[in-house]
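A single protein chain has been omitted from the complex, and every remaining protein chain is retained in its original position.
Presenting chain A:
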Amino acid sequence: MWTRGRAAVRRPVAEGMTAVRVLAAMSGGVDSAVAAARAVAAGHDVTGVHLALSAKPGTLRTGARGCCTVEDANDARRVADLLGIPFYVWDFAQRFDEDVVADFVAEYAAGRTPNPCLKCNERIKFAALLDKAVALGFDAVCTGHYARLSVVDGRAELRRSADDGKDQSYVLASLRPDQLRHAMFPLGGSVKADVRAEAASRGLAVADKPDSHDICFIPDGDTRAFLDRRLGQRPGELVDDETGEVLGAHTGVHGFTVGQRHGLGLRVPAPDGRPRYVLSLEPVSGAVRVGAAERLAVREIVAERPVWPSGDALAGEVDCVAQVRAHGGTAPAVASVVDDRLVVRLSGELRGVAPGQAVVLYRQDGAGDVVLGSAMIAATS
């Protein structure tokens, strides 16, 4: 069943491929369950693994967070039973805490707004897990992500999902070619409704399980309280960006995100009565600068550490579509690489572009927009 030596483990996963050894990451949710089922149906040699990401998992699920409890692990196990595949729980709690949770907290402390799902894909699922899988003789890691991936002649091409509403190419766009060559997203060409129907027709008990929302390691959904516990109170001032007037006090820049309108705690309305938004965060001084909506408008983005899923860096100035957060926030743009940084000039304008989020560039294509690259937003103007 297992070939010896390392030669076999380099085999890339390609369209129309023969059966390979697949490690299916199974969260206990419906998407990863159907993804694993499709990998089995395609004739691959599949092993299911549930990643334990919390050192002290809850016993039962609370709310709509499908990944971190013992109940979720058991849901995944029952799917594996039905599919007739081996199933194990692997402990990645420490790695997850170091690479995702600690990073999440540090980013907020630095006045940025991180995307932990992106970080989890980049550091855990397609790094720590993939490394381990490949070393153990697997050819690919299969997940229930909604994105279309093809690998032709060793070249990876990542496209948006067929389901616009569920598309997750944004949180996968920071994967390198060597990671994508060993990835498998069997749901990329499907819409969620069909995936649920397929789960039901396959008799999977998770067919009706609610979608998971929010951040898996903050089960009560209260990000601000979570950050307060980790960072403590770091008092600062709310400052009018135009006049420099101090409008109020706050307990830490980690409680704010650029573009945020609610929860600012301002007692005095703006002189013109219009709503005020968070424009920028200054972690050193503790200032949260606020102002009118139009001051949020961004026309140019500078982003750091670009990653090219296809392996090809942008050449010259490239017309594309830029996306600045996981859902929505897209605009036509012209992008180029300047001194290892990505400079994105928007032809329209976007609001609420938060440093710490990724900007992902797409080339428009009728068969699904193709991901060109991704980088972390450092500055906007």
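Assume a residue touches a chain if its C-beta (ideal position, glycine included) is under 8 Å from a C-beta of that chain, and two chains touch if they have at least 3 such contacts; residues count from 1.
Note that contacts and distances are computed from a predicted model.
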{"item": "Absent chain [UniProt protein name; select from \"Cysteine desulfurase NifS\", \"Multiple sugar transport system permease protein\", \"Fe-S cluster assembly ATPase SufC\" or \"Amino acid ABC transporter ATP-binding protein\"]", "value": "\"Cysteine desulfurase NifS\""}
{"item": "Selected from A:Leu136, A:Val152, A:Ala225 or A:Val246 as touching the chain missing from the view", "value": "A:Leu136"}
{"item": "Residue touching the undisplayed chain, where the options are A:Phe92, A:Phe185 or A:Tyr362", "value": "A:Phe92"}
{"item": "Those residues of chain A which, in the complete complex, touch the missing chain", "value": "1-2, 4, 6, 10, 47, 50, 52, 57, 70, 73, 77, 86, 88-95, 98-99, 127-129, 131-132, 134-137, 178, 182"}
